[in-house]
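Removed: one protein chain of the complex. Kept in place: all other protein chains.
Letters are used for the chains, namely A, B and C, taken in the order the chains are written, and counting of residues starts over at 1 for each.
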Amino acid sequence: MAERLREEKVFKDPVHRYIHVRDQLIWDLIGASEFQRLRRIRQLGTSYVTFHGAEHSRFNHSLGVYEIMRRILGQFGRRLSFSFSEEERLLCLSAALLHDIGHGPYSHSFEKVFHTEHEEWTRRILVGNTQVNKILRSVSDDFPWKVAAVIGKTYENPLVTSLISSQIDADRMDYLLRDTYYTGTNYGFFDMERILRVLRPLEDKVVVKHTGMHAVEDYIVARYQMYWQVYFHRVTRSAEVILRKIFERARDLYRAGYTFNWRPAHFIPLFEQNITLEEYLALDEPTVMFYMNEWCREKDEILCDLSQRFMNRRLFKYVEYGEKVGSVEWKREVDELFRSVGIDPTYYLGVDSPSDLPYDVYRSGDDGDRTPIYLLMPDGKLEELSRRSVIVESISGKRRYDHKLYYPLDLLDDGTRDPNTVREIKRRLRVHQ
Amino acid sequence: MAERLREEKVFKDPVHRYIHVRDQLIWDLIGASEFQRLRRIRQLGTSYVTFHGAEHSRFNHSLGVYEIMRRILGQFGRRLSFSFSEEERLLCLSAALLHDIGHGPYSHSFEKVFHTEHEEWTRRILVGNTQVNKILRSVSDDFPWKVAAVIGKTYENPLVTSLISSQIDADRMDYLLRDTYYTGTNYGFFDMERILRVLRPLEDKVVVKHTGMHAVEDYIVARYQMYWQVYFHRVTRSAEVILRKIFERARDLYRAGYTFNWRPAHFIPLFEQNITLEEYLALDEPTVMFYMNEWCREKDEILCDLSQRFMNRRLFKYVEYGEKVGSVEWKREVDELFRSVGIDPTYYLGVDSPSDLPYDVYRSGDDGDRTPIYLLMPDGKLEELSRRSVIVESISGKRRYDHKLYYPLDLLDDGTRDPNTVREIKRRLRVHQ
Amino acid sequence: MAERLREEKVFKDPVHRYIHVRDQLIWDLIGASEFQRLRRIRQLGTSYVTFHGAEHSRFNHSLGVYEIMRRILGQFGRRLSFSFSEEERLLCLSAALLHDIGHGPYSHSFEKVFHTEHEEWTRRILVGNTQVNKILRSVSDDFPWKVAAVIGKTYENPLVTSLISSQIDADRMDYLLRDTYYTGTNYGFFDMERILRVLRPLEDKVVVKHTGMHAVEDYIVARYQMYWQVYFHRVTRSAEVILRKIFERARDLYRAGYTFNWRPAHFIPLFEQNITLEEYLALDEPTVMFYMNEWCREKDEILCDLSQRFMNRRLFKYVEYGEKVGSVEWKREVDELFRSVGIDPTYYLGVDSPSDLPYDVYRSGDDGDRTPIYLLMPDGKLEELSRRSVIVESISGKRRYDHKLYYPLDLLDDGTRDPNTVREIKRRLRVHQ
Partner (left out) sequence: MAERLREEKVFKDPVHRYIHVRDQLIWDLIGASEFQRLRRIRQLGTSYVTFHGAEHSRFNHSLGVYEIMRRILGQFGRRLSFSFSEEERLLCLSAALLHDIGHGPYSHSFEKVFHTEHEEWTRRILVGNTQVNKILRSVSDDFPWKVAAVIGKTYENPLVTSLISSQIDADRMDYLLRDTYYTGTNYGFFDMERILRVLRPLEDKVVVKHTGMHAVEDYIVARYQMYWQVYFHRVTRSAEVILRKIFERARDLYRAGYTFNWRPAHFIPLFEQNITLEEYLALDEPTVMFYMNEWCREKDEILCDLSQRFMNRRLFKYVEYGEKVGSVEWKREVDELFRSVGIDPTYYLGVDSPSDLPYDVYRSGDDGDRTPIYLLMPDGKLEELSRRSVIVESISGKRRYDHKLYYPLDLLDDGTRDPNTVREIKRRLRVHQ
C-alpha cells in the first residue's frame, strides 16, 4: 500500500532545517495543483502590512505541520515502540499536510464577507473531483473520507485527531515557530524538541510526561503572546477592516448593477453566492490583488479610495471600543455624524473584535472542543495542566476580547468637512491632537 | 531640509532585528505607491520553487539595505567622527532604499524576453511623474537626479556610490544575509557587525582596516557559495527557463493574431514594445500570476502546458552542456530530433548559462566596474585584498560558467512518440535509465 | 574626569555580540586583579553538573551587565535626550561592572556553611586596600563609596540604583540571556532590544512604556522558568547538598584536631571565622577544587567519600519533602534509622529548600525590596504591571517553595546494611523499586 520513494526527498526549511519525504503518497500530494496553490496564499493574510517579514505561504506551513507529525510518529516508534497501522500512519501524515488545503485568500476577511468556510472547502477538495482526491484514493477508496474525518475531528480514533488538532498539536506547534521566524519576533519560540520527547500516546489521547510541564507552560505562553503581539496586532486589523470594506463595496456595487472598468469575473460567483469547486480553487491571492489593482482606478470613489488605502498602506486609525465609548446608541450617533460630513459609515467605520481563549479545560464553545492537556504523573495518574501550573491557570478558560472601532482620520482632516462637526467627531473618537 | 520624525518609527525585521526610521523623507518614500509595489515582487524570483522559504519581497530587502546604510553612517559618525553633508546623508539613505525600485516581476526572465532593463526603469521612476519623485523633490529640485546618479554610479562623489555598489556594499550585505535567512541555508552568513566596524571612508572609497581581512574573506566566500548553492540552483533555473518560454509563446501567439480566452491587456504594451511608465508600474507578480492562471486553461496546447508546468512545478530536466555535448551542430541535431517526435524545440529546449565573477580586481567587464576591496594596513598603505588572501585570490578574476540544456523528459516518455527516436534523443541527452 | 580611550576596545561576546569599552576607567577596572579573579568563579556554581554547557564565569556575566547598562544609557541619550551627569554615568557603568565582585567560589554553599556574605565582601573590596579601590579613586575620593552605595541600594538617586537592581534591571537581563545561552535551554530568552527601547527614566525610577507590556511579561515568565528549570534543578541541588556537607565535614574535622594529609591552609581562616580581605580574595574555585582533589585521598572516610561523589558526579537521590513526609518527628526517626545502619545523617541527609518570588508588588521581604514594574500609559499615568497582565498577576507575590531531602541511595544498597532496616528506610523515603 505505502510505496516508499527510491530515495528520500528533502526540502530545506528554515524552521525545521529539513523536511523529509519518504512516501510516494506524500510526494504526490505535494505536487498536486490544489496543494501547489497554497504557495499563492499567505499564511498570515494581511500581517505583512505590520510585519514585513511575514510573507510566507500556507504551502510553507503545511509542509511544516507534516514534518512535525512525521517526527512525532518517529519518536513514538523509536522511544516508545508505539506505532499506528500503516494506514493510520499515512492518515496522520496526509491529514497534517492537507489540513489547510481549503483556505482561500485572506480567509479571515473573505469568510466574513462571503460566508464561505475553509473547513467546508477542505472537505470538498478532499472528496471532490480533484488531483488530491485521486492521489488519496490510491491508498483505498475511503481514504479521502478518512482524511476528511480526521481534519473534521470526527474520525473514530481520537488519538489520530488529537495529533492534528488539540491544544498542543502539530498545527499549532508549526505556526507558532514559523510565524515567529518570519515576523522576526521571538514570542512564539518554545523548545519543540523537548515537547516531542515528552509526548505520550495514551489510549485515546496524547498526554505529556510530567517532567515536561515547564516546556508546555512555555508553549502556552508563547501561543498567548503570539495572539496579542502578532495575530491581533492593531495595524494588521486596520488592513483587515479595509479589506472587508472593499469586498463589501464591490459586492454592493455589483448587486446594484454598477459597471466595472474590468468585469470582476472571478468574484461574480461569490457575489451571487453560487460558487463551484473549480471557481473556488481559481481564487488565490494574486487574483484578488489583480482586481484590487484595477479597483485602484475604478470610477466609484469609495471602492477606488479603499483599494488605494489597502495597496499603499494608508490605513484607518482606531479607538478602543467598549468602556465609555461603544454603546449601540453611541455608535448610531457617530454614524450620523460621519454621514453629515459626507463620509459613508457603512464603508468607513469598521468594528473589529477578535478574541482568544488561550487554553481551556472544558469541552464547550468554539475553541473548547479541544481536549485539555494532561500531565502523566510519576504515579501513572493524569492531571490536567492548569491544576499544576499557576501560569496556565491564570489564562485558562478566560476568553479575552479586544474591541476596536477603525476610522479614516485623514479623511476627517482633508479640509473639506465642517470643522465643528469634525471636532465633535474627534471628541467622541477621543482623538488626541 | 531634513525634517526629523517626532518619534522614531521602527520596523521589526528578522534579519537586522529592527529597522529604524528617523527622517520624514524616508518615511514618506516607504509609503509611496511605487515603493509599496515592491511588496508584490519577490526578491528571488522563482527560487521559491526550490527553497520554499524564499518568498520574501524586494520591499523586505530594500528596507534592509537602507538599514545597513544607516548603520554604516552611524559607525562613521560615532567611531570615526566622519560625516557627510546633510544632503549627502539623505542621498545615501534614499539611494539605498530605492536602488531596486525599477525591478519588475521575475526580472531575470522578463528582461531577457522583453528587453527591458530595471536600471533604466529605476531612473524613470526617480525622475518621472511619480510619488517617489515628488517626495524626493522636497529635498531639492535636483535631488531625484542625484539619487539616480548614485544608483547609476555616475554621482560625483564616488565614496557615496561605493557604499551602495561596490564589491562590499550595503546591497550585497543585505541580500546575502536575507536570502540565507529565508531560504534556511547558512551559506550566506557572515559577521556583518564586524565588517561595519572595520570599514573606513578614505577619500573616494571605502576601505577595510586590515584586522578585518578574515571577516571580509568570509563575506566573499559567503557570496560565492550563495551564487552556486542558491541563486544558480539547477531546479530554480528550470523554472526560469519555462517562464521564459511562456513569455515567448504568449508574445509569439499575440503577434500571430491568436485570440486569447482572456485578452492579455497588461502584457500587450510589452508585446508591442511600447510600454509607458504607468503600464510598467502596473505589472507586478500578482498580475503575471493572474494571466498564468488563465493560460493554464488556454486552448493553445503549448502555452497551456508550459503554464501548468510552472504553476504545478512539473519542471524540465537538464543535461550539462558544454564538454562533449553542446556544440552548435549537436544542438541543431537535437532540435531536429525533437521536431521529428512532435515537440517544438523553440519552446521545449532551453539553454541556461549563468556565470559569476565572485571577486575582481580590475575595472573591466560587467561586474568589473566595481572597485576592488582595499585593506588599510598598519603602515597606512592600501593593499588589494586578493594579494593578502589566498582564498580570495583563488576565486579572483575567474568567471565561472554553468551551461545547462533543459528539456521535458516526461513528454518524451508520454508513450506517444517513436521509441527509436526517443531512445536516440535520450542517448544524446545522456539520460541514465 | 572621564578619560576616553584613544581607540574603543571591543570584546567579542556570544550573548551581546560585542562589548564596547570607551572609558579608561572601565578598561582599568577590567584589568584589576580582583576583577580578573572573577574568571575563576563560575556564574552558576554547581549547575555545570546538570547542564554541562554552564561553565561560564562571573567575569563573563559582569562584562555583560556593564554592556547592557551602557546600552540603556545610550538609548536614554539618543532617543530620549536624557543623560546623567558625567559622574553618575561612570557610577552606573562601574556599579554594573562590579556588582558581583564580592562573590566567592560556589557562593551558595559557601555562604551557608561559613556565614560569609558576598554583598559585604563587595563593599570591602570596593572601599578596602585593593586595585579596584585605587582605580575608582581616580574619579574622586568618595567615588568607591558611591559605587558601594549604588550596589548596596542606599545611593541617593534611586534611578541609578534601579538600573542595577530592580525587578527589571541590567543584572537580571544579562543573567537570563547568558545562562540560557550557555546551558542551551531556551527558557530565559526574551527580546532585550525591545525592552531597552521601552524603558523610560521617570523621576526616581525606570518605567516601561505601555506598548512594551507583552515584552516585559515575556521577561517575567522567562525569569520564572529559569528558576524552576535551571537554577533549582534537582540534580544541581544534589551537588550543592554534597558540597555543603564536604565543607561542614572538613570544618568539623579541623575543629576536632584531625590531621589532614594536606593542611587546608586556605580554609583555616574560614574554619576559624577570622578571614582577611587578602585571604578571601585568594579563595577561588581552583583553590577549592585543589583541596577537593586532595580530600578524595583523605583517610577520613566521610570526607573522602563525599569529595569523590562531588568530583565524579555520584550524587544523592531525593524525596519530596513536605506533604506526608517531612515532619520534625519523621525526620528524627529517619536520622535514627540511618544511624542504626551506620550512616551518619549529619553528613548524609541534607534538606534543600529553595524558594522564589518571581515578581512582587510590595516593598516587603527579601526580594520584595525591589520596586514593582510600572507601565507608562498613554494618558501619562503609571499602572503597576500585575494589574494589567493576568500572567504576571498569576505569579505575583506568590513565593513558591520546593523542599527536598537528599540521601545516598547507593550506600543503602551497598550490601553491608541490615536489609530490614534498609527496607524500612526506603519505605519512609518512598523509594520505588
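Just so we're on the same page, contacts are C-beta pairs under 8 Å (C-beta built on N, C-alpha and C of every residue); 3 or more make two chains touch, one makes a residue touch a chain.
Every value quoted in this text rests on a predicted model; they were computed, and no experiment measured them.
Only one of C:138, C:293 or C:340 touches the absent chain when the whole complex is considered: C:293.
Here one chain is not drawn; of B:4, B:134, B:398 or B:423, the residue touching it is B:398.
Considering the full assembly, A:79 is the residue among A:4, A:79, A:263 or A:332 that touches the omitted chain. Interface note for the absent chain: among C:23, C:171, C:240 or C:284, the touching residue is C:284.
For the chain left out of this panel, the touching residue among B:185, B:236, B:287 or B:307 is B:185. Residues 11-15, 17, 31-33, 36, 39-40, 48, 51-53, 55-57, 59-60, 63, 181-185, 282, 284-290, 293, 308, 311-314 of chain C touch the missing chain (whole complex, contact as defined above).
Although one chain is not drawn, its touching partners on chain A can still be listed: residues 8, 10, 17-18, 79, 193, 197. With the whole complex as reference, residues 185-187, 189-191, 214, 217-218, 221, 224-225, 228-229, 390-391, 393-395, 398 of chain B touch the missing chain.
As a convention for this text, only the chains that are shown with their structure count from here on.
Between the Cα centres of chain A and chain B there is a gap of 32 Å.
One inter-chain figure worth recording: chain A and chain C are separated by 44 Å, centre to centre, where each centre is the mean of the chain's CA atoms. Chain geometry summary: the mean Cα position of chain B and that of chain C are 52 Å apart.
Among the residues of chain B, those in touch with two or more other chains are 17.
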